[in-house]
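The structure follows.
Excluded from the complex is one protein chain; the other protein chains are retained at their positions.
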Amino acid sequence: MNKVVANATEAIEGIKDGMTLMLGGFGLCGIPENCIKALTQTPVKDLTCISNNAGVDDFGLGLLLRNKQIRKMISSYVGENAEFERQLLHGELEVELNPQGTLAERCRAGGAGIPAFFVPAGYGTEVAIGKEVREFNGKPHLLEHALVADFAIVKAWKGDTHGNLIYKETAANFNHPMATAGKITIAEVEELVPAGHLNPMQIHTPGIFVNRIFQGVDYEKRIEQLTER
Amino acid sequence: MNKVVANATEAIEGIKDGMTLMLGGFGLCGIPENCIKALTQTPVKDLTCISNNAGVDDFGLGLLLRNKQIRKMISSYVGENAEFERQLLHGELEVELNPQGTLAERCRAGGAGIPAFFVPAGYGTEVAIGKEVREFNGKPHLLEHALVADFAIVKAWKGDTHGNLIYKETAANFNHPMATAGKITIAEVEELVPAGHLNPMQIHTPGIFVNRIFQGVDYEKRIEQLTER
Amino acid sequence: MALTKEQIAQRIAKELQDGYYVNLGIGIPTLVANYIPEGMEVILQSENGLLGMGPFPKKGTADPDLINAGKQTVTILPGGVFFDSATSFAMIRGGHVDLTVLGAFEVSDTGDIASWKIPGKMVKGMGGAMDLVAAAKNIIVAMQHTSKDGKSKLLKACTLPLTGVKCIKKIVTDLAVLEITNEGFVLLERAPGVSVDQIKNATEGRLVIKGEIPEITFTTS
Partner (left out) sequence: MALTKEQIAQRIAKELQDGYYVNLGIGIPTLVANYIPEGMEVILQSENGLLGMGPFPKKGTADPDLINAGKQTVTILPGGVFFDSATSFAMIRGGHVDLTVLGAFEVSDTGDIASWKIPGKMVKGMGGAMDLVAAAKNIIVAMQHTSKDGKSKLLKACTLPLTGVKCIKKIVTDLAVLEITNEGFVLLERAPGVSVDQIKNATEGRLVIKGEIPEITFTTS
């Protein structure tokens, strides 16, 4: 077993033009900072990025947007990003908006071998356009399809050499369901330990879902909305 | 908030003839021993029990079978139980067999507000009879429906007064998905602690899913197949 | 006198019950947390993966890994739990959240809600709003009764893109508390000093007025 890679550059090897990526995080919380930066150093473009948000102008996915490496976003909320708005209005960027829970469940389903499932969210709204509607328990539901990615890129707090991951606090968010849904899943972690150093009852993402892992460097962990008492 | 009850007798209050119960555990591992015993002390009957297995003759669900309190079982594997066999052959008991992963996912879906989903398991077998078939990615899948129970009864290792649960080792099994799918969910735990005593990053089942909790007594934890080196 | 935002939140807080799991949207709904009656235990769910959300952190203790759905730094209370987004929406979609409070641009007299998109303006996305309105057992909308230029936001039919259909049961505005039934908006309470006629004039959708309409009172807390 050899999942450990040296750094982000090595981790993202094989990501090619036109591929679909999943990127974990909620806002700027728990985003794979190292891999995003490494992607900006490559010429890879026309990416479809599945990510709940789109970062801010100068951090997170905003960096890839600025470089025009992204062709399409699949997200639930893309506010707070002027460059995003500009590209969208100029037709340089395509966006598919999903209800947040549907987005999370589509990733989970992709990892769990469930090609499609019914949910109530979005019925009667523009999200329902083109989707099969079926009633269950007297309530209309939409058929939603699983998402899988060529590469899922996630960030965890601790990880081991078997790829087992533990997230810190609310940084689990989309990282966990996305980690299960990559054809290749890359995990960057703040602390990488040998297999056996994590409590097997406290793992959030079992290593079977993770293909490459490395200890990231220089985490900025930028706060989007600093609120204090 | 007042989820804590004194004991199993108090916990199972409201379970009535003809109701559907989910009971956690795999084999005899992680079964809610206290609640099962308390149910044998009541006259409640005609139960539909959703449980991966059916216990053994003199332990676990076998006790409820012996008392003829169960009308129907929804399970994946019911071997190792002579009384079960007798009742089934005499038409005293109805059994619906589900593939184990489908059973687990039906419980998870019941708790997650997903009324139906597609899985590949069982296509082309007798499990598929009467079920909708649809092809995804060139492979036929069956439409399976969510399960919910009037009462879900689970057993955990540690729990707190908010109903947060931590399972020990392989005793998580069906306890976690079932805990999410009860209209009323009862958790019996080996150790009940005040809210705040469990690490919020190490909870397996968040308390929002749990309605009643108590510290069980006299756990036997019988081993079905003692194998040693 | 129309209610202030704080008073709208204060009135909504009267709907809370001990042991409730509550999801509070951004804006006025967030303020409801300030009016949880003393001695009552209400657990706040934040859909990014947190049960038991506490107040903002003390100065200098903010943790970038501990935020709420509004991306604000927060804290966790004893008995709280962290989890991933799929689990979070399993709770929401599965009906385990007792009460959802959220804002809206428009609500129709059949319970439709529009709250996420204004054509011609930049779309930011629906976030978790569609999941919440489709699945919560109990939803209260906190909103202004009319727009800044005086147009009613309580309509026969929403004019903006919908967030959900036939899902809203209760509305608390700056002017009134209303319930939505098959008959339309049923006026339950009016803001102190606001007349029934004022509410009539401010409501475009079907408005049902049965008997004497009491003024809103607030629990002292």
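Chains here go by letter, A, B and C, matching the order in which they are written, and residues are numbered from 1 within each.
Please note the rule applied: a contact is a pair of C-beta atoms (placed from the backbone, for glycine too) under 8 Å apart; a residue touches a chain by one contact, two chains touch by 3 or more.
Worth saying up front: this structure is predicted, and the values here are computed from it rather than measured.
> Who does the absent chain touch among those shown?
Contacts of the omitted chain with visible chains: A, B.
> Which of B:57, B:85 or B:150 touches the chain that is not shown?
Once the missing chain is taken into account, the touching residue is B:85.
> I'm checking contacts with the chain that's been left out. Which of A:95, A:184 or A:203 qualifies?
Hidden-chain contact among the options goes to A:203.
> Contacts of chain A with the missing chain: which residues?
Spelled out for chain A, the touching residues are 1-3, 108, 110-114, 160-162, 164, 180, 194-196, 200-201, 203, 206-209.
> Which chain B residues touch the hidden chain?
Contact residues on chain B toward the absent chain are 26-30, 52, 75-80, 85, 88-89, 95, 97, 99-105, 107-108, 119-127, 157, 167-177, 204, 221-229.
Just so we're on the same page, only the chains that are shown with their structure count from here on.
> Could you name all chains that are in contact with chain B and with chain C at the same time?
Common contact partners of chain B and chain C, which must touch each of the two, are A.
> Can you check how far apart chain B and chain C are, centre to centre, with Cα atoms defining each centre and the answer in Å?
Centre-to-centre distance between chain B and chain C: 36 Å.
> Could you grab the centroid distance between chain A and chain B? Build each centroid from C-alpha atoms only and quote it in angstrom.
Spacing between the chain centres: roughly 33 Å.
> So, what's the distance in Å between the C-alpha centres of chain C and chain A?
About 29 Å, centre to centre.
> Name the residues of chain C that each touch 2 or more other chains.
In chain C, residues 76, 82-83, 89-90, 92-93, 135 touch at least two other chains, as defined above.
> Of all the residues in chain A, which ones touch at least 2 other chains?
In chain A, the residues touching two or more other chains are 105, 119-120, 167-169.
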